[in-house]
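Just one protein chain is left out here, and the rest sit where they should.
To keep things simple, chains are lettered A, B and C as they appear, and every chain counts its residues starting from 1.
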Amino acid sequence: MKRIYLDHNATTSLDPEVLKAMMPYLTGEFGNASSIYECGRMAQKAVVEAREKVARLIGAQSDELFFTSGGTEADNWALKGAAEALRDKGNHIITTVIEHHAVLHTCEYLEEQGFEVTYLPVDEYGLVDPAAVEQAITDQTIIVSVMYANNEIGTIEPVEEIGKIVKEKGILYHIDAVQAVGKIPVDVNAIGVDLLSMSAHKLYGPKGVGALYIRKGVKINNLLHGGAQERNQRAGTENVAGIVGFGKAAELSCDNLIETAERLTRLGDRLAKGITEKMDHVRFNGYPLHRLPGHVNVSIEFVEGEALVMSLDMQGISVSSGSACAAGSADPSHVLLAIGLPHEIAHGSLRMTLGKDSTEADVDEVLTILPRIVEKLRAMSPLYQ
Amino acid sequence: MYSEKVMDHFSHPRNVGQIENADGTGQVGNAKCGDIMKIDLKIEDDHIVDVKFKTFGCGAAVATSSMVTEMVKGKTIEAALAISNKAVAEALGGLPPQKMHCSNLAADALHEAIKDYQKKQAQ
Amino acid sequence: MYEDKVMDYFNNPRNVGDIENADGTGRIGDAGCGDIIKIDIKVADRHIVDVKFKAFGCCAAIATSSMATEMAKGKTIKEGLAISNEAVAKALGGLPPQKMHCSNLAADALHEAIKDYQKKQAQ
Partner (left out) sequence: MKRIYLDHNATTPLDPEALKVMMPYLTEEFGNASSIYEKGRVTKKAIAEAREKVARLIGAQSDEVFFTGGGTEADNWAIKGAAESLRDKGNHIITTVIEHHAVLHTCEYLKEHGFEVTYLPVDEYGLVDPEAVKQAITDQTILVSVMYANNEIGTIEPVAEIGKIVKEKNILYHIDAVQAVGKIPVDVNAIGVDLLSMSAHKLYGPKGVGALYIRKGTQIKNLIHGGAQERMRRAGTENVAGIVGFGKAAELAFDHLSETEERLTQLRDKLLNGMMEKMDHVRLNGHPIHRLPGNVNVSIEFIEGESLLISLDMKGISASSGSACTSGSLDPSHVLLAIGLPHEIAHGSLRVTLGKENTEADVDYLLDILPEIVQKLRAMSPLYEAYLKGEGNRV
């Protein structure tokens, strides 16, 4: 059975060219990048080249780029490191209700450490209001953290506008750009951001490696203490193969970013249009005008998300849902609740995220299978009567 | 890490050794990173006719000592005093940043040797 | 994540539907994880001669409802009441731990339906 993978926001496949670039460092070139003999220097050189490629993808300088074990570690480091370093200036942090858990749970941890956190609301499209950011700022505010684009509903936030406001007040600005980097143009200087988190496995790179951009001159405390790696700011032997893979993935994304974005936007629209034509009682979530390419989040009334996901899975289609069961928690997605969906509607949501290998045939296949499954589940649903 | 030139001067150092009753001897040690350099000079009518060095130190320390002896052989005292640490590093095609401080002792050792010679002359 | 039996009862659920003027109807909702299960039963001389279910919920909720109806069909009222959540789960070859709570509503819905029938009889 041909498998159709439509969950690229969860993770992406490793691009064969990325794997090819990694292979030497999974075989002969196994040197520790801190060692001074030949195979150590080779590893060091490879890390330097990869750093340049990842920096170029976001318009940064190479020495503003620090590798981590993933996007979650980058978010933890940015927020905890900044909070600790700026404690004497204030204890107030501003973020939003729809951030990824890596940001939300880190903020909750900081609340336990005596910090105050304001979780800004979002409108029905999941958009943060820059004016709300401005109003929330007090003289105690030390960090503003807003995600570049939401992983569940695909809405792209007004990060540049927010950047201007935050800059004027001289407050540190962090962006969780895990879902944006590699998919849409990101330029740290145009946005005026100080800290920016990235994750390799969202742009066809390997799992287990990410990066934190730290603007030159910005000082934050370390999260990991120990050896002198990453210019004494992130200890631990470098994951050379992973870093090289991340570099190659960044390079590939950089080269074909615009045309892939355009193609996926068209494919996404085709999928959304097809769903509206073939099924009723459906509603699309997220901001239609400014959203991640190839990202469709739709609530299908009277059916539950996990059952939808499993049924599609049995037909070879991988998607995800904001339903509680799918998320392995008691509540449905905090993002869908935040944009005002009632519980059972949130439970019935489906997220389909296309990727660079997705084709029109994939979309059409989904459009034939999905309506049948919805019909069958609605037939069983007490709510549908 | 190191340039071709540095590796060359490290693996075939020029002017290794010491000079019996040298006209001037300079020894410079960097307690911090542990490198120690000694330079002996033979001087005739204001020219350095012979120069030898001994070094306990890393690759950069050995290479810079070797280079400075090569740069100074046959030069006048005055010309030798003008040789700076930067000039030595440049002659070697540059050094890694963390190596500049602990391995640029060579020029200092040379200047010490010359001062030692001038002091002996003054007596 | 799920046993094959669970997938089978999810994929081709037995006794889906409603019973016009059923003798008893049980409806259980779990506000927490949002599953809702409705079971209708037809009773003739103390036996459950027909049973239908509707479910809004995850695979486990659908599979357990389907299994519960199959286990109850043809049984006496007393035997119907004896069907426990564990028995349903066991009949399905077990359920993942996190699924036990929100999907074992089926037996509860069945008991509600029987109680509803008994209340109507008492009038």
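Keep this in mind: contacts are C-beta pairs under 8 Å (C-beta built on N, C-alpha and C of every residue); 3 or more make two chains touch, one makes a residue touch a chain.
In this text, all values refer to a predicted model and were calculated from it rather than measured experimentally.
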| item | value |
| --- | --- |
| Contact partner of the left-out chain, one of A:P130, A:G163, A:P206 or A:P293 | A:P206 |
| Contact partner of the left-out chain, one of A:A211, A:M310 or A:M380 | A:M310 |
| Missing-chain contacts mapped onto chain B | 2, 7, 10-11, 13, 16, 18, 27, 31-38, 53-62, 98-99, 102 |
| Where the unshown chain meets chain A, residue by residue | 3, 5, 7, 10-14, 16, 19, 22, 26-28, 30-32, 34-40, 68-73, 75-76, 100-103, 105-106, 108-109, 199, 201, 206-209, 222-228, 235-242, 306, 309-310, 312-313, 318-320, 325-326, 328-329 |
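The rule we apply is simple: only the chains that are shown with their structure count from here on.
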| item | value |
| --- | --- |
| Identity of the chain that, by mean CA position, is farthest from chain B | C |
| Distance from chain C to chain A - Cα centre to Cα centre, in angstrom | 41 |
| For chain A paired with chain B, centre-to-centre distance based on mean C-alpha positions, whole Å | 56 |
| Centre distance in Å when chain B and chain C are each reduced to the mean of their C-alpha atoms | 92 |
| Touching residues (chain side chain C, partner chain A) in the complex | 2, 7, 10-11, 13, 16, 18, 27, 31-38, 53-62, 98-99, 102 |
| Contact set on chain A toward chain C in their complex | 302-304, 306-307, 310-311, 314, 323-326, 328, 330-332, 343-344, 347, 379-383, 385 |
